[in-house]
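Attaching a single structure in structure tokens format; questions to follow.
Other chains of the complex are left out, but the ones given are in their true place.
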Amino acid sequence: MFSIKRIELVIEAVEKSNVIRTLKKINITSYTIYKHVGGAGERGSRDEIAFGEKFENVTFVIACPENRLTTVIESLRPILKSYGGMCLVSDAQWVIH
Amino acid sequence: MLAQLVRSDLKLPAELTKSITIYLLISVGIHGGIELSHIHLNEAIPSIAIAIVLGIALPIIAYFTIINIGKLDRLNAVAIATHYGSVSAGTFLTAIAFLEVMHVDYEKHPVIMLAIMESPAILVGLMLATSIRKKYALGSPVIESNQQALVKEAFTNGSILLLLGGILIGDIATEKSLKSILPFFDQLFMGVLCIFLLAMGMEAGKKIGDFKLAGRFLIGFGIIMPVLSGCVGVMIGHYVLGFSIGGATLVGVLAASASYIAVPPAMRMAIPEANPSLYLTLALGVTFPFNVVFGIPLYYGFACFLN
């Protein structure tokens, strides 16, 4: 096991492909995505509505080495600024296989 | 009882409403395509031109109306206005059902117009937002790659492709092979539409709680805008395109309806400064139910009156 940073990004579903593009640019190609995520925050409540699945959230979980954390966060920040969302960072151990 | 329905726990599965929408779009495309196969391409050009003109003119008119009469900020105004330049397939389908129950014939060109009118308003909205940001020196929070993605999607979104796909099938398929698929795409149409309207009604009803948020001016706008553009649409259908009562009604419905599927996510991406609750409430909670209950009979009545 070695230490990594666990980034948990909750963001509007319309921004999904934008986030993936952004991560690719800084060479982050490993991530996990949860779709159909509901939520509530400053921008009101977000939930699947029958005719607008794009008004839900998606969650990205990204495990990245500590020294890459700032790069990742700085490239995600503009998206968070424009479209809102939540980004949490915590410590975790990666189990080597 | 309708109110009960809305407040209740009942929720049609999201995948069901999506599936139904797909079915309805293909079906209406096929119907249109079958009729259009008897028509020369040249004859469709005026309708196509009108569709583009409406798609460009309506959001601009709506924008200046909101800015001048209401006191909304400019970016929210653009976001709302864009919805009224695009179209609502659900409203269109209901109008077709209405005409069929009334045994009124209609031209099939509006089906093509429905496909075409999805896109231009989105581009107009994008351009308005960009020029406003420049003029008032607002920093644009829109990520560049989003802008490109948006333009592409404005022309290739699902509804357009399903409609055009249906039209193509109806147009080129032989009568023999149509016969085997029509029990599915034809006989079931009205029943499926019923379920669709139920789902739409429930969705619209859930928006009613957000009415206070929108304020009196916007709710008024969400009713008067479709009435005016609907009547203009009927007149264009009647005088410019020379359609029958049914066809003119449908042009009116196209002009009057506000998109609630394609435009909202596009505006969310293009104008993140705007409040999605406002445009969603207007398009889905005010204009859609108004058109279904009062608008369609009104435009139809007006079309009868012109004849």
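Lettered A and B in written order, each chain numbered from 1.
We adopt the following convention: a contact is a pair of C-beta atoms (placed from the backbone, for glycine too) under 8 Å apart; a residue touches a chain by one contact, two chains touch by 3 or more.
The model shown is predicted, which means the values in this text are computed figures rather than measured ones.
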Notebook entry, point to check: Whole-complex formula, using the labels shown?
Noted result: A x3, B x3
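Throughout what follows, only the chains that are shown with their structure count from here on.
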Checklist line | Approximate Å spacing (C-alpha centroids) for the pair subunit A, subunit B | finding: 33
Margin query: Please output the residues of subunit B touching subunit A within their complex, sorted ascending.
Written below: 11-12, 14, 17-18, 21, 141-143, 145-146, 149, 199-200, 202-203, 206, 260-261, 264-265, 268-269, 272, 276-277, 280, 284
Checklist line | subunit A residues within the subunit B interface of the complex | finding: 12, 14-15, 17-18, 21-22, 43-44, 48-55, 78-79, 81-83
